[in-house]
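Structure incoming, see below.
A protein chain is absent from this complex, but the other protein chains hold their places.
This part shows subunit A:
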Amino acid sequence: MGYKAKFRVWRGEGGEGKLEDFTVEVNEGEVVLDIIHRLQATQAPDLAVRWNCKAGKCGSCSMEINGKPRLGCMTRMSTFTEDETITVTPMRTFPVIKDLVTDVSFNYQKAREIPSFTPPASVKPGEYRMQQIDVERSQEFRKCIECFMCNNVCHVIRDHEENKTNFAGPRFLMRIAELDMHPYDVADRKDAAQEEHGLGYCNITKCCTEVCPEHIKITDNALIPMKERVVDRRYDPLVWLGNKIFKRSGSGSKG
């Protein structure tokens, strides 16, 4: 059952650091986060790592394991062979604070740049009526646990610091799609998606979808449809006009 695994963990603060080698016990059923915790408890009490739920629900423990963005709490040790060296590094797209902890404030900044849910003023709390089928699309996106691994992996910003100002990243482009598909949202989001939040930068490589621990089809269900909505808007004046009128009537069934 138990064996000793070889770990290489990034240690360092601010811009500096290096991979440090550890040999550490592994027991049946454990996940990578357990091993990091064992290191804390036995060999490196000041090893920094974020976590909360240990069940894939909070999105705190994002890290890169053998170069792949993963949740530490959902990566079972049994997916590695016993003689493999497991390399654990912080998310690459965000500045490192210490060890495995990165400064993810980029994401909170972007969240604030997206205009909030805008229901028609006439609908009072308790009066909302929506069919399951109409909420399901946005519900899929609301499964997001904000692990920010999709933003971490997206090539538009992964190695291009300069794009960060103009690109919200898949997480928040998906947030725009979520609101645009909300049956009661009356804000006009299409132009802004393209012009302010950088939807156009996305060239649908689907890397974001691949890493999403919630298995949200970010590219297929959010980004591509959102691109289509933008295009429809731009080339079809009738659709554009129709949307406007529809929205003003505040009927609460849209898109």
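Note that in this section contacts are C-beta pairs under 8 Å (C-beta built on N, C-alpha and C of every residue); 3 or more make two chains touch, one makes a residue touch a chain; residues count from 1.
As a convention for this text, contacts and distances are computed from a predicted model.
UniProt lists the omitted chain of the complex under the protein name "Succinate dehydrogenase / fumarate reductase flavoprotein subunit" (options: "ABC transporter ATP-binding protein", "Cytochrome c domain-containing protein", "Succinate dehydrogenase / fumarate reductase flavoprotein subunit" or "NitT/TauT family transport system permease protein"). Across A:19, A:65 or A:135, the single residue that touches the chain missing here is A:135. Interface residues of subunit A facing the missing partner chain: 13, 27-31, 34, 40-41, 45-60, 74, 76, 97-99, 101, 104, 108, 111-112, 115-117, 119, 123-126, 128-132, 135, 138-139, 142-146, 179, 182.
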